[in-house]
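The complex appears here minus one protein chain, its other protein chains still in place.
When the chains are written out, they are named A and B in that same order, and each has its own residue count from 1.
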């Protein structure tokens, strides 16, 4: 196990380096490069621009710039935002909480729902129930996240007035319950569109297990059906779902960006959009590297967890 | 075993189920409507009519109503559909080509080449798709070609993985080993043995990819980095709709519903194809 994880760790480190290169190259390939923002400011002269470029080290060869930037990246100095000189890491940290809340709340909704849907579809393979479950998965998979958000705002906020349509809190109502009410619609939106991911994997895993001899043996030895599903099938189907979380996280972040836009939720997705708008390149680079690193970290943690939980992989 | 016979069986099995028939009919209709419909409508997609702003559906001959500057919503939905379908299909064709070539090479050449390709794929997959799309879109000049290009750029990996896995499988089969042992050139093995075998899996994957590409285009355009107004696309029709959600909800509801329906139909078609090609098996 240790050997496998070390190898995985090595690959992840390599990927991290490549990811930082991609992030760096993307931003520096821009017409105008990282200077674009300054070039637009009123009263800017080319002499002044060259001065800024020199001050930022932009007149040096690209590979030197990359080495400089990545060395500072490694020491935790991710640069400063062009907008207000806030350190990039601080900015990401300030927005991470909102995204984490949204992600967690939607996970609490989508995971049990998706697993239940997948199990039902697997157990009732070939029946009307399976077709209905598959149809539900296809529908949820096909809904544009922003549209679902808009429909929820229209129905639950505009028409029924049950939940607020956006923001973290209502000013002056800083209470916990108020915050939860603001979280409701965004997490419902993101949660529902994440259901098909869990349900499709669960259906595939559970379907395979359900056809195996040990399920039939358990039935032939008189183990009650509910025990077979809950104690035999479910744990075995859940184990391979742990590494799926590595697939889940990138789609969650993508979905979060769209959801955060619809619900003016100040998470890292909004931060990326705003930074792109302002051509705030240090933040854009930082966010690209940060999200990719997060994905790698999560898949590594998931891999370790999988090894710890699955007795077949232990020792 | 001739290709014609195989595809005939697939066609029969696919049209035997309700999903396959319904999705084919719908996709045929929407393509026809989007490409021919605008010529049959009395309103152009960009003709502004400030006297008839925010008309609800079915008012004054506007079947789906009008938007904030009096443009006919139906004309804009159909016009936008043209863009969205083009992006979906063209980027899928391109990404399938790239993915197939890359996947076959990776599957056929173990060792350094495969490691290189899988590393590139893994690197791209580390980024959340929308993050990557938006950054690319923000850097490049917006437009139809750009959006096709960047959607292609973020979606070829899926096909490549399918093609690689299938190639590795086919390569291990005894008859391919036999052909190789007889000294057949690589080209012959690729085109006669491997390509026909992996084609079904790639067609299924491509069909599902059209659905995904349409969704991705709508996200990028909705967020303002895709197709730019006044040109319509399914995503940017919802750009301003949120502002008018309270008074004129159909501006948001109708285009979004068309996106959802079209994407769902491509997904259903993909599922029907998969079922027809490999009955009873699930990916």
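The definition used in the following text is that a residue touches a chain if its C-beta (ideal position, glycine included) is under 8 Å from a C-beta of that chain, and two chains touch if they have at least 3 such contacts.
As a convention for this text, contacts and distances are computed from a predicted model.
For the chain that is left out, the UniProt protein name among "ABC transporter ATP-binding protein", "Aromatic-amino-acid aminotransferase", "Succinyl-CoA--3-ketoacid-CoA transferase" or "TolB protein" is "ABC transporter ATP-binding protein". Every shown chain touched by the omitted chain in the complete complex is listed here: A. Of the candidate positions A:3, A:43, A:76 or A:222, contact with the hidden chain is made by A:222.
Residue A:311 is the one among A:42, A:76, A:161 or A:311 that touches the chain missing from this view. In the full complex, chain A contacts the hidden chain through residues 212-214, 216-225, 227, 231-232, 235-236, 239, 310-312.
The definition used in the following text is that only the chains that are shown with their structure count from here on.
In the complex of the two chains, the chain B residues touching chain A come out as 119, 122-132, 134-136, 138-139, 211, 215, 218-219, 222-223, 225, 235, 238, 241-242, 245-246, 249, 252-253, 255-257, 259-261, 263-264, 267-268, 271, 282-283. The part of chain A that touches chain B in the complex is made up of residues 11, 14-15, 18-19, 22, 26-27, 29-31, 134, 138-139, 141-147, 150-151, 153-154, 158, 203-204, 207, 250-255, 257-258, 261-262, 269, 272-273, 276, 279, 284, 287-288, 291-292, 295-296.
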